[in-house]
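Below you will find the structure I want to go over with you.
All protein chains but one are shown at their positions in the complex.
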Amino acid sequence: MKADPRGVLTGTHFMDGDHACCEGALAAGARFAAGYPITPSTEVVERFASRIPTVGGTFIQMEDELAASITLQGAVWGGAKAFTVTSGPGFSLMMEHIGYAAMTETPCVFVDVQRGGPSTGLPTLPAQADMMQARWGSHGDYEIIALCPNSPQECFDLTIKAFNLAEEFRVPVMFMMDEVVGHMTEKVVIPPADQIEVVPRKHTHKSVSEYLPYGTNGDMVPEIAHAGEGYKFHVTGLTHDERGYPNMTPQVQDKLVRRLQNKIRSAADRIALFEEEQTEGADVVVVSYGITSRVAQRAIGLARERGLRIGKLRLITAWPFPEKKIAELAACVKAFVVPELNLGQMVREVERAAAGKARTFAVSHAGGGVHKPEEILKVIVEASR
Amino acid sequence: MPKHSYSGGLVAKGRVSIVVERCKACGFCVEFCPTKVLALSSAFNSKGYHPPHVVHPEKCSGCDLCGMYCPDFAIYGSRVTPVAGGKE
Partner (left out) sequence: MSDLVNPVEQFLRSDRMPHIWCPGCGIGTTVNCFAQALIESKVDLESLAVVSGIGCTGRVAGYVKLDSFHTTHGRAIPFATGLKLANPKLNVVVYSGDGDLSAIGGNHLIHAARRNIDLKVICVNNLIYAMTGGQTAPTTPDHAITSTNPYGVFEPSFNLPHLVEAAGAVYVARWTTFHVRQLARSISEAFKKKGFSFIEVISPCPTLYQRRNKLGDGLDTMKYYKEKSKTRHGAPTSEVGLTMTGEIIVGKFVDRDRPDYQTMMRGQMTESLGDKFAEQAEMVCS
């Protein structure tokens, strides 16, 4: 399906990541946002607040992030594509409702413009230390999808991707920006609406009597209905059967929770996006994401100038983690070097996926700034020995 | 025109229906039936509760107050014959 032109600001812009993210949401068809102010993310909803009344839709600033993260889900069940935007402290408050969205299979997007943490931390400065929280933050076994843009252009493009994945898999999608990408201004090209592919909601066409709100026909993702369409369906955070009725048995729990997991894992290869460069015949592959990938680019260039055979793997999808790709590369490289703005999070996934076939070097940074390329270069050189 | 009075008129006939298995013997219906049609029976449902039973069927007007009070949706009153002898 093509994007609705009303939400698409076709043209070439000079825009920061926060604003580009908002435009991506509008282009994707988002017509509802519930938010709460938190640096460094508020610009996204501020722009949405100014744009949506002329596009047609609603923005509401709620009393806290907890409310925002469930108000947007009410809007989804009212028929809208909806999202919220926050940063560390708010993201922590949203965890229960990320779990609710996963359990009730409510398609929606949570944008986290990461800042220095823990706690209040460094509100105006970058970090990438919410990556594990994005994956494991709520309670219980569940799967989510997480994307990591590294430029304002990607903030536009990948936000559309986030909404499309949310609709396709009926899952909450985490959009893991960081303060630098959010506040960095670059060229952003927004194509005409008819060149933007948008995934529609997987709405049921069954009759009221046939429709099973959580029944699936093989592809593990149930068809959805909205309130006010006469289906009289029930949605609950309790473990539920295919009718959506609460059912407290281990059998129904096993069937439901494994489906919620497998619907993502079975499609992981298709979802796990990454950018690969000169990994063929490389001794060392630098694995990075978000703003750090741009700093790493400089370090890779310096290393290649010294004749070192360095490959680049940039994660676009953090979750599901592209473990197959890492395992594949691990068989032919000496080591992975993983710079990130935290004290070691995605590096653990790289290490796990490499399964000892290649060494893994972290280049940790406690947040509040970005690496110096030389810091990364030093570790690349060491890893190449 | 004589002023209307109920003295000679027929009171609407009503009937009580009881869903025995839903009853938890709270006694609301027995207590709040305006004409004391009901009493808890000595019988048991499968959960071991004493459901109500009708002791004065002729007194039931089908007002469904028993149904309104019943927290278990286990009883309700229905008007069975039309109200006769109302206003002349």
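Each chain carries a letter (A and B) given by its place in the written order, and its residues are counted from 1.
Throughout what follows, contacts are C-beta pairs under 8 Å (C-beta built on N, C-alpha and C of every residue); 3 or more make two chains touch, one makes a residue touch a chain.
Predicted model, so just to flag it, every value in this text is computed and none were measured.
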Contact with the hidden chain (one of A:9, A:62 or A:132): A:62
Positions on subunit B where the hidden chain makes contact: 15, 17, 19, 21-22, 24-28, 31-32, 47, 49, 64-65, 67-74, 76, 78, 80
Subunit A, residues in touch with the chain not shown (by the definition above): 1, 6, 29, 31-32, 34, 53-58, 60, 62-64, 66-68, 70-82, 96-97, 100, 167, 200-201, 203, 226-238, 245-246
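Please note the rule applied: only the chains that are shown with their structure count from here on.
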Separation of subunit A from subunit B, taking each centre as the mean of its C-alpha atoms, in whole Å: 60
